[in-house]
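First, the structure itself, so that you have it in front of you.
Missing here is one protein chain; the remaining ones are kept as they sit in the complex.
The block that comes next holds chain A.
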Amino acid sequence: MATLTPTTSPPGTVPRDSSPGRGDVSRRARRRQAFLPFLLLALPTGLVMLALGYPMARQLVMSFQEFGIAQQFGQPAEWVGFANYQAILTDTYFWVVTVRTLAFTAVAAGLTMVVGVGLAVLMQRVATGVRVALQLALLFAWATPVIAAVAIWKLMADHRHGVVNAVLSGAGLTGFDGFHWLQAGTTPFLIVAATVVIWASTPLVTLATYAALSQVDESAVEAAQIDGASTPRILWHIVLPIIRPVLILMAILQVIWDLRVFAQIYSLQQTAGNTTDTNLLGTYIYQTGIAGGDYGMASALAMVMLLLLLALTWRYVRILGRQGDLR
């Protein structure tokens, strides 16, 4: 298994398929070959630099500038140093939104992982027909376009015509008769949002974990069973080490996707009407920048969100890099 240490072989030579060396001709060929990978990488790298790299650099610059409505109409942007960051970090509302976002991420990503892995373990132990049915159901949820998914859940959670309230009040919880999930405050709103997110992102965790579980060596598990090891111990000592890289990758992706969540919150907000009580970082950046026109401040907010993401995932990305097979 390769590690993150740089490859020691000299550039241009390929350990597995070293071309036969025969004097001048091959040296020229080898020099051309050393140049070829960079030629191949030029176009993809250029496109990514254009779409992501350049905006990233520009955003960093803009986060240190006063860049509002006046600058959009041609006034030069003024350097303000860390003033944007200072304004953000001393704003109580920023901290409210940040804590809310972190709580949302912890709950949504945590539940997604627990349910996702639980379903993968379940899927291994059921009849084939049942497993196929579950896989199909999960696939459909995974593939549903996010805005369509939000529309469906909005309808199901509607206060008057929603099936959720009908079922809840039918089950004796009459308090939910006519309960307005989206306008009843921060928590009910975020419960709906988290439900949409978990419904849509659990399938990937389940299917990836299931695929990883099927790589577990059956004979090792059977040997442990014969030796009298309990199921939890087998899961912990034999199965977990094998599926760990996949679990870490999935957890990182969930944290990233939930921390930056935008579409679901935005679409639900448009129906709810209230944004102050329901903003997460993604929608807050949108309102500050696109709707409010304060690009300097929004850039600084986005940089803070990136730093937050980095701080939360960096350790695990490194673990993954060390474990992962970077051939």
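Following the convention adopted for this analysis, contacts are C-beta pairs under 8 Å (C-beta built on N, C-alpha and C of every residue); 3 or more make two chains touch, one makes a residue touch a chain; residues count from 1.
Just so we're on the same page, contacts and distances are computed from a predicted model.
A.B. asks: If you look up the hidden chain in UniProt, what protein name do you find among "Beta-ketoacyl synthase-like N-terminal domain-containing protein", "ABC transporter permease subunit", "Thiosulfate oxidation carrier complex protein SoxZ" or "Xanthine dehydrogenase family protein subunit M"?
C.D. replies: Going by its UniProt entry, the chain not pictured is "ABC transporter permease subunit".
A.B. asks: With respect to the chain omitted from the figure, which of A:A87, A:L102 or A:L122 is a touching residue?
C.D. replies: Touches the omitted chain: A:L122.
A.B. asks: Just name the one of A:A109, A:M156 or A:V192 that touches the chain not displayed here.
C.D. replies: A:M156
A.B. asks: Pick out the residues on chain A that sit against the missing chain.
C.D. replies: 4-7, 9, 11-17, 19, 33-34, 36-38, 40-41, 43-45, 47-48, 50-52, 54-56, 58-59, 62, 119, 121-128, 130-131, 133-134, 136-149, 151-156, 161, 163, 166, 199, 203-204, 207-208, 210-218, 221-222, 231, 234-235, 239, 242-243, 245-246, 249, 252, 256-257, 259-263, 266-267, 270-271, 281-282, 285-286, 289-290, 295, 298-299, 302-303, 305-306, 309, 313, 317, 320-321, 323-327
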